[in-house]
Every structure is written in structure tokens, then in C-alpha cells.
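Please find one structure pasted underneath; my questions will follow.
For this view, one protein chain was removed and the others were kept in their places.
For chain A:
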Amino acid sequence: MNLIDAKFASLKREGRSALMPFITVGDPDLDTTLELIKEMERSGADMIELGVPYSDPLADGPVIQRASERALKGTVTLADCIGIAERAREAGVQIPLILFTYFNPVLQYGLDAFFELVVAKGISGLIIPDLPIEEDQEVRELAEGANIHLIPLVAPTSQDRVKRIASKARGFVYCVSSLGVTGVRADFHSGIEQFLATVREATDQPICIGFGISNREQVARFERICDGVVVGSAIVRQIEEQLPLLQNSDTREQGLRLVGQFVASLKG
């Protein structure tokens, strides 16, 4: 059984929804990423999205763009990002790990080799924000063969596409909270409840929401109606603010603890 399915099944028994932090792998370096994964699991993260840094992150706002730039200065590769999952497992991390990557690095790695590596290193799910259903057939077939969940995004603008997308979803359906790129925001799409209800009706998979969710209040609003909530830019910004602490071996523990406290605060 895929770890993501097992996790949602156990959360359902407990009557809880999932908290899913997103971090950019290699920001500021791979060793710190490993420590952050461990810290976030301790602080209550139910799954973690591992963002692969990319030169042209079309779906991302300035916070994650900057994280990507920092990681790429350290020449972090797709294989490094997948490899961090194995190191996390060796360090005792139990929760499902989901890879968030733009398509070109995957294409250049080679689809077959990519899925072999993903399986070998213990990644459970895959989000490719620039691969809409029109373009995902080959990837979807390989993912299904490898028991890796290809998690689709649906947006408030998807309208009659919701059904088609949701019917093919594995793992969960990732609902985009509002128009626009990733990043902290005060307002969500005006018809957000109706949108979520439409997605709920179209699938028997869990539904999660992300893009712009940044504090306990917002998490609380959505965990009532979704099976999971993704918090990305707000955590990446915390990491950015703690960089001076995280990049100094004497103060790293303190920096990690501060990020952990932020994650814990989202859980309420």
C-alpha cells in the first residue's frame, strides 16, 4: 500500500486532517533540508512536500523563487532531491514524502530512470505543476506502474475540467486556493467553498488545499472541509528568516527549533 493512502486512512480514523509543509530541497543546503524534515515530522507534519529547485518556477511566487535560487547556487540536482528521501528514511522519518518538481528536470533525467530512482529512494507521490492532464499520459502510466501517486492540481478556473482531473487522481486532489502563484495571501477565491464542494463530489480520493495558506486561522478554516492543508511559502519564509541561525553550526539547533515551532503552531 502506498504510504500516502495509509496515512490518510489513519488520519480518517482519528478524525484529523493532514498538515503538509512544503520546503525547497537544498535551501540553504542538503544537510539542513534533512534536519528540517526530521524537525517538521517531530512538530506534527503528516506528510512533506519536497520542492525541487528550478530555474524557471512558473507557478511560484517570490518567496519560493528565492529559495530555488539559493538552492541552485549550491547546484542541487533532481537526483539530490530524491536522494534526500532515502537519507530521511535512514534517519528514522516515517511520514510520506512527496516530490514537487517542474517537468523539465524529470524529462532530462529520463522518465524510466526517474521512476526507478523515485521508487528506490522512497518517494510516495509526485506533483508536477506544469503537466496538465492533456500532457501527463506517459508520466501517469509510469507512475501507476511504479505505485507512485501522481497528484493532480485543480484550480478555481478548472470548472468542467474538475471531473476529468479528479477522476484520474491518485493519492489526493490538490486544490489551488486562489488564482495566482504560490505565496502568502489574505484572501482566497471568492467561491472557494463551492469549488471545494465540486471537487469533493467528483472524487473518492482525499482533497487537500494549498497556495497562500500561512497561519493557524487559515489552516483551521480549511481543515474542517478538506482532508489536508499544504503550507508552503510561509514555511519557506520562516526558513529564510532563520538562515543566519541555520547556516551557523553553533546556532543551527535553535534555527531548526524555531521552524519546528512555526509548524507546530499551524497544527493548533
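Quick note on the criterion: contacts are C-beta pairs under 8 Å (C-beta built on N, C-alpha and C of every residue); 3 or more make two chains touch, one makes a residue touch a chain; residues count from 1.
Here, contacts and distances are computed from a predicted model.
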**OP:** Name the absent chain as its UniProt record does, using one of the following: "ABC-2 type transport system permease protein", "FAD-dependent pyridine nucleotide-disulfide oxidoreductase", "Tryptophan synthase beta chain" or "Metal ABC transporter ATP-binding protein".
**Re:** "Tryptophan synthase beta chain"
Original post:
Of A:L153, A:A169, A:A202 or A:I235, which sits in contact with the chain we cannot see?
Top reply: A:L153
Original post:
For the full complex, which residue in A:A67, A:I82 or A:V176 touches the chain that was left out?
Top reply: A:V176
Subject >> Sole residue of A:L107, A:A120, A:A197 or A:A220 that reaches the chain not shown, by the stated touch rule >> reply: A:L107
Subject >> Touch residues of chain A, complete complex, unshown partner >> reply: 54-59, 61-62, 65, 69, 72, 77-78, 103-109, 129-132, 134-135, 152-159, 161, 165, 176, 179-181
